[in-house]
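Note that one protein chain is taken out, while the other chains of the complex remain in position.
As written, the chains take the letters A and B, and residue 1 is the first residue of each chain.
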Amino acid sequence: MEVKKMNEEGNTLEIKNLVIHYISEEEVVKAVNGVDIIIKAGKTLGLVGETGAGKTTTALSILNLVPEPQGKILSGEVLLQGRSVLSMSDLELEDIRGDKVAMIFQDPMTSLNPVHTVGDQIAESIEIHRKVSKQEALKQAKEMLELVGIPGERSNEYPYQFSGGMKQRVVIAIALTCSPDLLIADEPTTALDVTIQAQVLKLINELRRKYHMSMLMITHDLGIVAEVCDEVSIAYAGRIVEHGTLEDIFDNLRHPYTKGLFDALPDIEARRSELKPIKGLMPDPTNLPSGCAFHPRCDYVMEVCSQSLPENKWLSETHCVQCHLYKDTNESML
Amino acid sequence: MSNILLAVKDLKKYYKVPKGMLHAVDGVSFNLEKGKTLGIVGESGCGKTTIGRAILRLVEPTSGSVIFDGVDIPKLNKQEMLHMRRNMQLIFQDPFSSLNPRKTITQTIEEPIILANMIPDSDKRFMRVMELMDTVGLAERLVNTYPHELDGGRRQRIGIARALAMNPKFIICDEPVSALDVSIQAQILNLMKKIQREMGLTYIFITHNLSVVNHFCDDIAVMYLGRLIEKAPSEMLFANPLHPYTQALLSAIPVARIHNRPERLLLRGEITSPINPEPICRFVNRCNYAMPICSKEEPGLIEIEPNHFVSCHLVGQG
Partner (left out) sequence: MSETVTRKELMGETVNKYTTRKEFFKQYKKKSRLEETWNRFLRNKMAVIGLFIFVFIMVVAVVAPLIADYDTEAITINVSNRLQPPSTEHIFGTDEMGRDIMARIVHGARISLVVGFSSVAIALFIGGAFGAIAGYYGGKTDDIIMRCMDVFLCLPDVLLALAIVAAFGTTLVNMTIAIGLSFTPKFSRVVRSAVMTVRGIEYVEAARAIGSTNTHIITNHVLINCFGPIVVQVTLYVASAILTISALSFIGLGIQAPIPEWGNMLASGRAYMRDHAYIVMAPGLAIFVTILSLNLLGDGLRDALDPRLK
């Protein structure tokens, strides 16, 4: 097993003012509209949002994998341990993909190649990045399987012989072969049953602590955030509307959308007669509302909200929010 | 009790597969009172989707009886069944694939009314469609739109309107909000509850999302590998889950809280195969409390306390 090199101190990932639009002949999809993200070494950031928040596009940009002809990165910087990803050559990108940064996706069914054995797929990453023989790579692949809780003998089996939860474990094994500094997990457990999800989350937690790995956990589930993350960014219509530590967001939330998200959750302990949804519809990224994109659905809307975008305001060293309510105050207005 | 709208008795659905017999639903029985909501929960492979289809005879049950309003559904002939369908409807999970992309909202909602020949006059029928759209909260200007022009929440409302079109007594909701955003889920669930109150409907609510079930359902039935392993009123189930699987299931729900986080009970291993299952407790290989008898005999469904049924040797012992 490869000896893990310490994740350098400082910020593993810094995204500054990222703007990405998908431009086609018919329309412009404003997926990401000025996103700032910082992930410190060894920490996990939860990126929370629903449809149209721009989470997946942001994640793809970290590896410069935004679909080319239509996806255009209009401005912004993506710094991986200080190096700019967007200005890297293809060769440099190939180097870091899988090695420094690994990504796991939502659907384990389509992440694995059905015609290669599981062992081969894990070994592939090892061969590329570690320059060892095929024998050696397969041997290490077996060890990786054991690490994620699958018997090593199964490395000769094909993906179809595994269940959904086990496939996701294989995907995690592939992602971790080269001990990446940053793991991007895009809704890794959404397609899994709840009891399997619990197992997989436990595994992710153990591994990230063991390898002192930084992680970007993309999810819409605040429960998963509470379980796995250190900090949280709440995304809406391509912007980060609130960001903070777990305490900041769970105990001291400020943004009306964040409040709406928590209120809309059914509580398994308190049985209410009615749930409290957020009124209105998800924003249409081809036709965003003027000013603050959340204003049509906001219970605290003011006139200025439809006229101008709110600035990012720091309420404390760790907690910031983008909302006109907090222009002149740090106290909760909700 | 003549208050019982639906009585399912020993319902089975087996599929013949190359390796043998797949027991999708393996002898499930329960009663459902009029005006109530029964939640059927379980994870993939438990048979909850199949049982919904079997009750409505969208797949033919292998054996067992489904007595709806006094009528044994599997015994009806084709004509009678077509007629019976007006009373029992289905709301689908995927708002994208459950609507014909080439039909407008009006055409989709109108179709059941036309098929049942309930309102021959075209204009009157249209008024009924408008009424239904109003009930589910769809604006009138959407009459001539196609599904692809609308978002998931609105599409699901169309599905609900379609299910209501024939004035059914009973609706099976198959994961109706799983494909929707969290902020929209609550809207749809509130709507469904409101309709239930106003129209006196009886629901079966199939889902894998337990947090939603507590709000919505009066009783909850937990399924595992085709069998009903626990059934109780909602509060009772959440307060006192008896079957080890139910306990693990409830504790696996991610809680959106950072203080006082509950202890997680993790299950070992994976779900076993539903093909040619042995007549023992099907949960035995994952159970932390497995006893010798669990690998020898299948536990029966026992009423441990009033209205609380469990199928487990450990609990049965007392």
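Quick note on the criterion: a residue touches a chain if its C-beta (ideal position, glycine included) is under 8 Å from a C-beta of that chain, and two chains touch if they have at least 3 such contacts.
For clarity, every value in this text was computed on a predicted model and none was experimentally measured.
S.K.: Of the residues B:34, B:86 or B:257, I need the one that contacts the missing chain.
M.R.: Final answer for the missing-chain contact: B:86.
S.K.: Given that one chain is not shown, which residue among B:17, B:71 or B:127 touches it?
M.R.: Final answer for the missing-chain contact: B:127.
S.K.: Which candidate, B:29, B:104 or B:196, sits in contact with the chain we can't see?
M.R.: Only one listed residue reaches the unshown chain, and that is B:104.
S.K.: In the complete complex, the non-displayed chain touches which residues of subunit B?
M.R.: Residues touching the hidden chain, for subunit B, are 56, 58, 82-83, 85-86, 89-90, 92-94, 96-102, 104, 111-112, 115-116, 122-123, 126-127, 130-131, 134, 137-146, 148-149, 159, 162, 165-166.
Everything below uses one rule, namely that only the chains that are shown with their structure count from here on.
S.K.: Approximately how many whole Å separate the CA-defined centres of subunit A and subunit B?
M.R.: Their C-alpha centroids are separated by 32 Å.
S.K.: Show me the residue ranges of subunit B that touch subunit A in the complex, using the header's touch definition.
M.R.: Contacts found on subunit B: 43-44, 151-154, 181-187, 189-190, 193, 208-212, 214-215, 234-235, 238, 248-258, 261, 264, 266-267, 270-271.
S.K.: Where on subunit A does subunit B make contact in their complex?
M.R.: Result: residues 50-51, 163-166, 193-199, 201-202, 220-227, 246-247, 250-251, 260-262, 264-269, 271-272, 274-279, 281-282 of subunit A touch subunit B.
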